[in-house]
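Heads up, one of the protein chains got dropped from this complex, but the rest are sitting where they should.
Up next is chain A:
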């Protein structure tokens, strides 16, 4: 087991040529930076000497040091350009490495995807879907049949419930409509009784509301029965 483990690990843990190239570039970067610091120190020193010489009125000597300073400044510019180059190259290597790794990962993913897809054949999926559809149709049919087959007793009970519901509804409608009926039909036809009815109506108003209701429903039922033969 140890053998497999170590060989597997060593593979990714080799120092590659590209690693060495990066190391060389980084070393160069450090050395260039150090060199730049050194040259900048020289520039500072030469500028200082030039100042002292000017103070001592040694113009020619001061000019000489300023010229030397110019040369060093060119050197700094050159170093900066090199440093930029090195940085650029390092960044490019880093990017390329990352791209390679990304590409490898994508390739692996693609292979994995293909393998997974190969495990399932299209015909199998079609058959599966057909089977599923059949099963569903069967299920629907069974459900429909089940819905139709009520026992006679259940049918009877349902009908009975329907009738009782209808009765209740009619009764309710009737109860709501009746009270107004007798007053309208009676008054114009028989003026003699009409004279009596206001007399009866006055005490009626003073009666209890519940009794008033009972009266009204009784009054309604009678004309209804009277009408029934007419309707038939």
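Rule of thumb we're sticking to: contacts are C-beta pairs under 8 Å (C-beta built on N, C-alpha and C of every residue); 3 or more make two chains touch, one makes a residue touch a chain; residues count from 1.
The rule is simple: contacts and distances are computed from a predicted model.
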Omitted chain, identified by the protein name its UniProt record gives, among "tRNA (guanine(10)-N(2))-methyltransferase", "cysteine desulfurase", "ESCRT-II complex subunit VPS25" or "Hyccin": "ESCRT-II complex subunit VPS25"
Among A:26, A:67 or A:107, the residue in touch with the chain that has been omitted: A:26
Interface with the undisplayed chain - residues on chain A: 9, 12-13, 15, 19-24, 26-27, 30, 94, 97, 101
